[in-house]
Structures are given as structure tokens and as C-alpha cells.
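Here it is, the structure in full.
Here the complex is missing a single protein chain, while all its other protein chains stay put.
What follows is chain A.
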Amino acid sequence: MIGFPILSLMLLVPLVGAVACLMAGRESARMIALAVTLLDLVLGAVLWSHYQIGGPTWQFQEHASIFAGFEWKLGIDGIALLLIALTVFLMPICIGASWNAIEKRAGEYYANFLIMETLMIGVFTAQDLFLFYIMFEAGLIPMYLIIGIWGGADRIYASYKFFLYTLLGSVLMLIAMMWMVNEAGTSDIPTLMAYSFPVKAQTWLWLALFASFAVKMPMWPTHTWLPDAHVQAPTAGSVILAGVLLKMGGYGFIRFSLPMFPEASAQFAPLVWGLSMAAVVITSLIALVQHDIKKLIAYSSVAHMAIVTVGLFAFNRQGLEGSMLIMLSHGLVAGALFLAVGVIYDRLHTREIDRYGGLAINMPAYALFFMLFTMASIGLPGTSGFVGEFLSLMGIYAQSSWVALICTTGIILGAAYMLYLYRRVVFGVQKNEDAAAMPDLDKREWAMMIPLAAVVLWMGVYPETFLAPMRKDIAALDARLAQARPRGDADVQLAAMPPAAATHEHGDAMEHGEQAAHAARHEGAR
């Protein structure tokens, strides 16, 4: 533990920075924003280093009553820690990506980003249901503004779509949360996570929250806001949208839907699987025919997020941990890919794939980074993309071989659309003169790419660093889900044995998934 309220400080620092940015000019605003996000990164590092792996479930808890039952209640577990780390890691890179690209109303722009940082960290630290709701919903306002003011030509339509989709989910979520607080008599999230809601009520509550989280994820068919939002958003907006905002849906499932409504989660698992399978196949195929680089990567995000949802609803350790790792990895890799698009967009001001070609010739360093992130997106072992995808798919295989098969086709389709993109942009001849004249990465761009590349490889080679903090929390969640876990379709049965061995046989014939669950629960208890 640590001597000062570090979580509140991490929320406060960007907020103060935002106020300062509002009053500053372009040059000083970006310096302030960079300094503030770096300071929060340092605080994040302090937070991680003081986090006790295997210690109490909730750490760094803070508590203050505000008024009328509202409470300022913060605290994190390993899952939140990892997502906070992702947030503070990506923020300085976002500021770097905006460095030269943002010219109009720069002070407000950076203020928006810093407010968004506060709200995102707030989502992951909130321990009070209503505090969470405020952070969760308010976090989208800066994003609307970033798309709507600093976005591309169709920014109004894009932010409008974003708004409409989210609105429905928020209303339903709010109603559900009010019902939950009424039923359980508390808005304390840790208490609610252990509360047993009546199974009938779970169904409706689950659906209400699902409406919100599925849109944020986004799950097919509520995904159509994402490609437009990404295409219109400025580079840094896309990075943070793909990097952190999409993770809020997954965080919602892992923090609310699964632990609070295990029975309903099991009941609706086939729905989630179905939508996820549809997403993997459909959005991957759509990605294959895109002409716009950002749209292609946006559609690929939907496909990747679908692997997250099947992993979450696999009801076992591998699925849950895999999903968390995909969220972290996707945050880095999709962020890096949008950054890579931003690099060439800054030079040529177009996202049309056909306007590029042969970049390996004039931008070899860029080509190398793009290759690395492409491979990470495809899930090449040794990069971050692999470990999570592998664990998630392994997890879902234990539930349903059909779902695993359909979702694993994502590795083929993913390779197809990403390599097709790479082939058209980086390989080939320099057919466009202006594209051929683009200079390679400058120092600022190197400084943004290197940390991303390093962490992507680190997570691929030694994911233990990222698995260790959440292991205990995932084990606890897994144990809570055990009562509702559906039976897998594998059901291995040994060959008939002589009667003498019959008593022994029964024990052996126990489905392995069960054995794994036993062991996992056992480990979780330790």
C-alpha cells in the first residue's frame, strides 16, 4: 500500500491539466498535455509496482461520502490495474500523435483528451455503481467532441451514429442499475459482485446491461457506428477509441454481467456465441473488401472483439484470461495500426489504399513496424496477439467445438485481409509519385512506435507479467461462475472396461473440463 490516495491523484492530475490546457495556446497546451500524461504514466508505474500480486482483492481503496447516498469509492483489482496501465500507457502516445496534426482549437482538444483520461481511469477504479455510471457515460462526451469538432468531412454523421447507438444502451443500463441497487440495498460494486440476484430478475438485468456493453464492445450487429467513428476521428481519437473505449464493454461484462448474473450469463451464452461467430466471419469478410485503411482496421477490431466475447463466455480460466490479454493486446496493436495509418495520412492526407504502394522502398523503417503490428494483429506467436487469441479460443473449445471452429476461421480471414492490406500499401511498385516521395519516420514517430513494439513483443514472449496481476481475480470469477458453467460438448468417454475396473472407471471418465475446473477452483482457493 502507499501513503497517499494515488487513485484520486491519478484522476485529478489530468483534470487539472485540462483546465490549464483550456487557458493555454497551442504550443503550451501540447506541452502541458504531454507532461500531464507522462506524470500519470509515472503514477501508473508506481501503482503497478505497489500492487500486491496475490494480496487483498481490492487495493488502494478510498472512500468518502459525498451526499445523498452518493459515494466517492475507489479501488482496484488486478483486472482494473491492467486496464489502467493500458490507458496511461497509450495517452502520451496519443498526445504525440496529435503533436502536429491538430491546429484548430488545440487547447480545447488537449483538454478533451485529458478529461477523457480522467473518466477512463475513473471507470476502471469506481467501486460505486453510480460513480461508475457517470464515468462510463460521461467518458463518451469528450469522444463525441473529438470526432465532431476535429474529425473528417463526415464527422457529424459519425458522431451522431455513435450517439444514437450508445443512448439506448445507457438508458437501459441505468434502469437496470437502479433496480439492482434497490434489490441489493447497496451501490457498492464488490458487494454486488457477491450478491445472488434472483434468477428470473437476472435475465432482465443481464439483457439491459448487455444492450450497453454490446454496443460499446461493439458486437455485431450493433457495430456500424465504429467504422464511421474511426474513419472520421483524428488519429489520436482512433487510437484511444480502439485502445481503451472499446475495452469498456469487455470490462463491463467481466465486472458486472458475469459475476453478478452467472446464471443469466450461462443462459445467454449461446446468444453471445452466435453473435460473436457472426461477427468473426461477417466483419472479416467485410474487411477484405475495404478501400479505406481505417475502415479496414475498424472492421478487424470488431472481429477481434468477438474473440474477446467468446472467451469471456467460455466460463473457464483460459477463456477469461485470454479475453483480458486480447483486450490489452488489441489496445496496443489496433492503437499502433491506427497510429501507422496516421503517419501516412499526415503526409498524404488520404486513407485510400490505392493511393499508396511500394512504401517499403522509401519508408523501410515504417514498413518494418507496420509488418510487426500486422503480424501481431494476425496473432503470430511471439507477439501479444497470439497469447490472448490462443487462450480464448482454447477456452471456448472446452464449451463448444462448433463455436471454436467458426471463430478460429478468424485466423485465416485475419491473415487474408491484413496481408492484402500490407501488400497493397507497402509492397508493390511506387505507382504514385507523391507516395513515393514521403519521408520515413521522424524522431517523434520513432518515439511513439518503439514503446508499442516493445510491449507487443514482451507480451508475446513473456505474458506472465500481465497474467500474474489478474490471476487471482480471474480465479475468483471462475469459481463464482462454476455453479452456472454449461456442460461442454466434448464429453470424453473412455472405452468400455472390464467389470473389475468399473468403479475406477467412473472417476476416470469424468469429463476433463470438470477436472480442470476442480483444479482451478482448488488453485483459486489457495
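Note that in this section a residue touches a chain if its C-beta (ideal position, glycine included) is under 8 Å from a C-beta of that chain, and two chains touch if they have at least 3 such contacts; residues count from 1.
The rule we apply is simple: contacts and distances are computed from a predicted model.
Missing from the rendering is one chain, named in UniProt as "NADH-ubiquinone oxidoreductase chain 5" (options: "NADH-ubiquinone oxidoreductase chain 5", "histidine kinase", "Amino-acid ABC transporter ATP-binding protein y4tH" or "Aldehyde dehydrogenase family protein").
Interface note for the absent chain: among A:L275, A:L393, A:L441 or A:A484, the touching residue is A:L393.
For the chain left out of this panel, the touching residue among A:W58, A:W99 or A:F163 is A:F163.
Within the complete assembly, residues 68-70, 130, 133-134, 137-138, 141, 144-145, 148-149, 156, 159-161, 163-165, 167, 170-171, 174, 177-178, 181-182, 187, 221-222, 224-225, 227, 282-283, 285-290, 316-318, 321-322, 358, 360-361, 375, 380-382, 386-387, 390-391, 393-394, 397-398, 401-402, 404-405, 408-409, 411-413, 415-416, 419-420, 423, 426-429, 461-464, 467, 471, 475, 478, 488-495, 512-513, 515-516, 519-520, 523 of chain A touch the chain that is not shown.
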